[in-house]
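Remarks on the structure that follows.
All protein chains of the complex are present and in place, except for one that has been dropped.
Up next, chain A:
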Amino acid sequence: MARAIVDVMLKPEILDPQGQAIARALPRLGFSGVSAVRQGKRFEIELDGPADEAALADIRKMAETLLANPVIEDFTVRVEGETAE
């Protein structure tokens, strides 16, 4: 059993008005020293089996067909909490 994490972020060249709104709110709450915020999505995918190369290849395929829109977003895939069988 393993958990794969897919992080999806807007490409750097795509304007992120939500991130900008968060960045503008921070000083009002007394947080200083933040130059920019970008907002993304995190998907936690529970696998039935181990996170082997085949499973990760599947997850990359899921990411590029559904979880992310490659026209506007980049994604990364990593494995978390792999437990001994």
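In this text, contacts are C-beta pairs under 8 Å (C-beta built on N, C-alpha and C of every residue); 3 or more make two chains touch, one makes a residue touch a chain; residues count from 1.
Following the convention adopted for this analysis, contacts and distances are computed from a predicted model.
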- Item | Chain not present in the shown complex, as UniProt names it (candidates "Quinol oxidase subunit 1", "Phosphoribosylformylglycinamidine synthase subunit PurQ", "NADH-quinone oxidoreductase subunit F" or "Phosphate ABC transporter ATP-binding protein (PhoT family)") | "Phosphoribosylformylglycinamidine synthase subunit PurQ"
- Query: Looking at A:10, A:45 or A:77, which residue reaches the missing chain?
  - Reply: A:10
- Note on the structure: chain A positions in touch with the non-displayed chain are 10, 14-15, 17-18, 21, 66-67, 69, 71-72
